[in-house]
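Just passing along the structure, written as structure tokens.
One protein chain is absent from this view; the other protein chains keep their places.
As written, the chains take the letters A, B, C and D, and residue 1 is the first residue of each chain.
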Amino acid sequence: MSIVIAILVIGFIALLFGALLGYASIRFKVEGDPLAEQIDDLLPQTQCGQCGYPGCKPYADAVANGEAINKCAPGGEETIKKIAELMGVEVQALDENHATDNTPKVAFIIEEDCIGCTKCIQACPVDAIIGTTKQMHTVIVDECTGCDLCVAPCPVDCIEMRPIETTKQSWQWDLNSIPVTQVD
Amino acid sequence: MAFWIASSPHNHLKNKTSALMRLVIYATIPGILAQWYFFGWGNLIHISLAIASALVAEFFILSLREKKIPEQIFDGSAILTAILLGISLPALAPWWISILGAAFAIIIVKQLYGGLGHNPFNPAMAGYVMLLISFPVQMTSWQPPLQLMAIDLSAFDTLSVIFTSYTTDGYSVEQLKRHIDGYTMATPLDTVKTNLTLGLTIAESMDSAVIGKNFGIGWEWVNAGFLLGGLFLIFKKAIDWITPFSFLFSLFLFSFIAFMYSPDSNASTMFHWFNGACMLGAFFILTDPVSGATSNKGRMIFGALAALLVFIIRKYGGYPEAMAFAVLLCNMSAPLIDQYTRPRTYGHKKTQNAQDKTNA
Amino acid sequence: MTNGAEYKELAWQGLWKNNPGLVQLLGLCPLLAVTSTVTNALGLGIATLFVLICSNATVSLVRKWVPKEVRIPIFVLIIASFVTCVQLLMNAYTFVLYQSLGIFLPLIVTNCAIIGRAEAYASKNPVKQATFDGLMMGLGFLLVLFVLGAVREVLGQGTLFDGAHLLLGEWAHILRIEVYNLDNQFLLAVLPPGAFIAMGLFIALKNFIDNKIAESAPKKEAKSIERVRVNFDAS
Amino acid sequence: MNSIINRIDKNQFWKFHGGIHPPEQKFITENKPIRTLPLPKELILPLQQHIGQAGELIVSVGDKVLKGQVLTASNHPMAVPIHAPTSGTITAIKDATIAHPSALQEPCLFLAPDGNDTWQQRNICTDYHKLSRFELLEKIANAGIAGMGGAGFPTHIKANSSAAHSKRIEFLIINAAECEPYITADDLLIREQSPTIIDGINILHQLINPEYVLIGIEDNKPEAIKTLQNATKDLEHIRVCVIPTKYPSGGEKQLIQILTGKEIPSGFLPSSQGIIMQNIATCYAIADAVINDIPLIKRVTTVTGLGLNKPQNVWALLGTPVNYLLEQCEYQPQSNKQRVIMGGPMMGFTLPSGNVPVVKITNCVLAPSEKEIAAENTEVECIRCGQCADVCPAQLLPQELQWSAKAKDHEQLETLNLFDCIECGACAYVCPSYIPLVHYYRIGKAEIREQKQLEIKAEKAKIRFEARKLRLERDKKAREEKQRKAAEARKARMNSGTPEAKNEMSAVAAALARVKAKKAQTTDTATTTPQEQAVEASEKPKNPQIAAAIARAKAKKLANQNNFDTENPAKIKDKQDNQTDNKTESKPALEVSPEDKKAKVAATIAKAKAKKLAKENTAKETPSTVTEESDAPAAETVKVPDVVETPKLTEATVANEDDKKAKIAATIAKAKAKKLAKENTAKETPSTVTEESDAPAAETVKTPDVVETPKVTEANVKNVDDKKAKIAATIAKAKAKKLAKENTAKEVPSTVTEESDVPATDTSKAANTQKVAETVKAPEIIETPKVTDATVANEDDKKAKIAQAVAKARAKKEVTTPTDSKDTSKNTIAEEKKKRIAEAVAKAKAKKQQRSELT
Partner (left out) sequence: MRKAIQKNANVLAIFAIVCTAVVGIVHSLTKDEIELQKQQQLLKTLSQVIDPATYNNEIINDCIMFSQTGSDKAAKSKNQTPHAAYIATYNDSPVAMAITATAPDGYNGNIDIIVGIKTSGVVSGVRVLDHNETPGLGDKIELKRNSWITTFTDKKINGNPDPRWKVAKDGGMFDQFTGATITPRAVVKAVHNTVAYFNENKETLFAQPRNCGDIE
């Protein structure tokens, strides 16, 4: 007998809570997914497409939906760490398929060779190349994200990626890199 | 010519961590001498055993971690840990106690956390606590002061007891612990605690043979020895004076209040000061910089907290001596203390700093 | 992926790569509390294994009818029912062991390993795989419990399978092995702190082995991937 | 404040937290008079020797200069000029190792003294009291004086900072503490030159008008104290404060705390609290500059250390190589781990070689023996002894900072106020574990700064990316709309059945046929070329220039591959390279004060005006039309003279709002200056320029700084707006193109808007803002500086950057133009061109294909 009572009581409670949960699920529904925005903020915004997505935002959306977090080569380990922290998942090593040399670089147009075809301008995701048809183009160094998307489209191979030069401001106090010159 | 590149500052005070450690080791000498004089060779044997096994353990781990062995093994920290552990052990504990304790202190407590400077707990005390909870029987085999012992105990006898648990004449540890009158001896703290549970007053406990005229035969002098060593360290600026001062002062205060409240059930302030590991703890263990608080205010709190814990555990806890437990508990709270006693940085307002903390 | 490979992967995940005890660190509370002897460890491990298999199978069976809003209460209900059944059964047939496992038996309800698998795997996969996953995860958990229990028992009291008869019946007295005789127990191993330390060392060992495997494994050839061009249709 | 003075009069001072007492070692040099050295064989003058920006080079290789002659122009308030320390010849302008811990190479002037030491014309000022505030400031600025205590902050800006705050300056503090061990330069200077120093202090007093002047000096310099006390005993407002010796009491914040008990809030300058501090050596330099018209060309440097046989204080000409100083003091290297330190042992930095010159901030050159300063000590683990926290004058927690720095936990580093660290080195000095704490902090600071730059850059890239996406979408829509409309219209017409419609239909058919035929043709000529490419190529030959470019690219590649340069284009290219090399020597360095982010003034486009000069050399053409164009806008835009304090704009507190304006101003200023320079070197009559700079001067009489006013006003007109800037770029581009056309094809240029099809710009608004943009662009168009891509990142000044890029592009354009014309003349036959293009494209394509196959 007591079992029947137990079943009835539990059944009633379950009914009640089920209704409550059903109500709550509709009443407190969260719209949108701010996670993708947060991930996007962590990405380096090179818009380089090395992750297999057309730009950083699409990759951020993909990560929010379960894509691997280790595909951003320009961001490197630092970015993976941050995303892992944000999403509460484990840090992974950079995907080998996406691992490249990620020293910061900027595009440089060898101006003698440029024929002004504007192909690189169209390829640049951040409008960092200026120039006009049949005129030589040039790279706005400060806007260039170093994504190297402009390199491939150039018909005359006049674009090369050059590492960013160290200046007094950007010097990282690496004393070992100082050449100790042998002066007589 | 080629010049040498280095980062400023190029000058240095030329003090060294290892020198600091050596100084602390020297400062333990008076206490150890007193221990030897009143309790015989037991602790000396344990200290040497502990040093040997600590060095072996350190060597083992350092070679596993592929560190610079000769430099780190003799930086004095492992030896100091072993000495402090050896001092704290009961004189007649079996040999494997000190070896296990030292190995545990070095391998688990120190090296597994990252080695010197990274251990959150004082290795010697953590090792001691491990031994105490694992081997309560062996860890309570305190030896009565030599003058109260029924049997004469030579250096060789002690060695024999430690390694075979019998003296050359066949006396067991149990027998050695007995008083001339046949009672089993305990430390003064233990005696007082037991008597209190039996309903005796403090005054009545003070008549006990182990306590003698003052606060415990031998114990008072051992503590005096460590006090002397500690003062030497403060004089040499090897340790900071705030922690021991705060500890001793607070312990005095707490025990004084309790004594005033009920002299029958609370031991006197000086009894607390000169018994157990009080002075050793105050000057050699709480001042361990690695596991202690760093700011002056923090040290003050650290010492006072330790004193409170020592007093509470001695009075209400299950174990008669509380130093090791108190130290470990304080070690745990040290990061928290540090967090809340950060000094105000030049040019920053206090409130702003507090806000930073909440953000952090 | 072929079926065989899938099961193989599930087994690998449960037993080693994603072991609930060593990697997911789930269900630590019973893990640390009852592993003082092998017998206790086995008892709890088998109980957990049983519950895990049953709950995974059931959850997988009903997954299509469970609305997502109430899935957690339902999973908990299912698990709780199984645990209670196990508890009653153990009470009836292994009374002494039931007493020595004490509070930790009902605690299986809240063992995160079980609800974790229900939520993460069983609620998304067909019954066969889910059951197999439950089996493997349970075995992985059991394995950790067993090893931990064995180490602690040997260190703590110098025996193995002490009290196995409580679990397996009177014949099991012969299983008891006296590894060595201690005058005193090594209490640290018996007490929960010892379990923590031993657990930490096991995890370290596992990571060490994994690192060694990773080191010895030959480097995969990096295959180049298709770069995606951003807004290439502009003109 | 009176209580402060009362305390000081009673010789009671405040204390700062921590501090150390390192062995002083001042006895080595303190009793030897300052020696004047014979002229060295060569002087190396880095263009930048202070915090801020380098001036613009106004001399060139081979020029003869007189002693005291200005070598760089300061077009910018944060730029401080340098002067020739003696008379001689400029032998080279090239990158050389500078006096900086990084030992990086930066542009330096090499001066070979002629031995005559001939002064330029000097105007001795007999009574500085008569000079106005502005005149004084100008004299100080023109003398190139920057803080000589070590930081090197431009003095004229500091001295004028009272104007930046409404607050009256209460205390002028003269820092004579000289707390670093070994250094006695200030000590000796006080003893030998106290009257001049007092003059300097009085000049500062006149400028700043503080209520009191406090001279802070440590009590380990009794003779200097006596000298100062004697010299100031009649001066009521000056107090000589003898403070106890403790390192780092010479730190700005520490000395302020000792003397006044005040703390400077983090992130503020002392002037915000009514305090200004100047180094005592700076005072001497000020007096010398104002009274004797001697710019900052020499300073007292302590050359000391037991590695020397004759340690002493010397009057070192700026630019003297350290080698020479060491030689003069009989240097005896003792081991191969010998270090030579510029600055004191606590904060100085080691030099990689002896070829580093003495600069404005070099107060000491220390060559210690092994005994004094051990070569290296191995770092061991921190044991949290807390001694570092005890000695830290900023009350930081060095050991916690160290852990966070090692763990690269930048957030925690900032929470722990890493940026309040003054890098005094006290913590590392006492550390028993020999941890190079300061070094970790520096790395941490550098990383955080870089990280922030990257974040800003990422944010910008994101915005640009989004903007581009939007634009592309809009364009696409517009295009589709247009096509749809056209199609509809056509359909309507065709369906109408009129004869026109039929014609049209047939026309379409014909066009299609033509295209097909063309395709067939091109596939014939270049079979390897894929169709698409070929079509493109076949459309191109109309422009001979491009043909030439492709040909040249190809030729260059060939030349590189085959290692022969018989082909004409290759030679041209070489030639250009040479020219570029020559000019890059004169790259002026940029320095942006780290504290002064707000006032980070962009600017400084050019590293060299290589291409411009090259153009003149090769083509001897002056773009006169452009010059004319520039006059009008310059005159027009002078109507906004409301920014009176032009030179002070850069100061941190003022400039934040006018950030962009200032940046632009600076950019234009550079351009103008360069133009002047160009004209000087090219020996042309700079008539237009004179006109231009005269006109605004006349209209803006209230403005004190004649040269800079127009820039600012122009900046105002510019009306900070990215779009406009972009448009400006477009138009500029178009103009450049126009020019190019004039030169090559002699065609009548079509309208600007027609040609400005640069995708990077928002052309839809071009029409509206064209006028403004033109005005903006005008002065820049005169100039064609070669902008190398290694320019320092200057915050987010898009305009400046675009301007740079445009200018650069144009420069390139103009350089290539003449050569192009030559090419064109050679390759006149259209067919040949076509073929070449086809070939070039095919080659490139093939090469690419080859590469993609490889990968």
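As a convention for this text, contacts are C-beta pairs under 8 Å (C-beta built on N, C-alpha and C of every residue); 3 or more make two chains touch, one makes a residue touch a chain.
Everything numeric here is computed off the predicted structure, so don't read it as measured data.
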Thinking of the complex as a whole, which visible chains are touched by the chain that is not shown?
A, B, C
If I consider the whole complex, including the chain that's not displayed, which of B:15, B:48 or B:140 touches that chain?
B:140
Please identify, in ascending order, the residues of chain B that touch the omitted chain?
136-137, 140, 174, 184, 194, 197-198, 318
Residue ranges of chain C at the interface with the undisplayed chain
62, 65-67, 69-70, 73-74, 77-78, 80-81, 84-85, 88-89, 91-93, 95-96, 184-185, 187, 190-191
Residues from chain A at the interface with the omitted partner, ascending:
3, 6-7, 10-19, 21-23, 25-26
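Everything that follows uses one rule, which is that only the chains that are shown with their structure count from here on.
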Rounded to a whole Å, what is the gap between the Cα centroids of chain B and chain C?
41
Distance between chain A and chain C based on Cα centroids, please, to the nearest Å.
37
Sites on chain A at which at least two other chains make contact:
47, 55, 122, 125, 173, 175, 178, 180-181, 183
Which chain B residues touch at least two other chains?
1-7
Given the complex, residues on chain B that touch chain A span 1-7
Once bound in the complex, which stretches of chain B touch chain C?
108, 112, 130, 133-138
Could you please specify the touching residues of chain A with respect to chain D in the complex?
40, 43-47, 55-57, 106, 108, 111-118, 121-122, 125-143, 145, 152, 155-158, 162, 165-173, 175, 178-181, 183
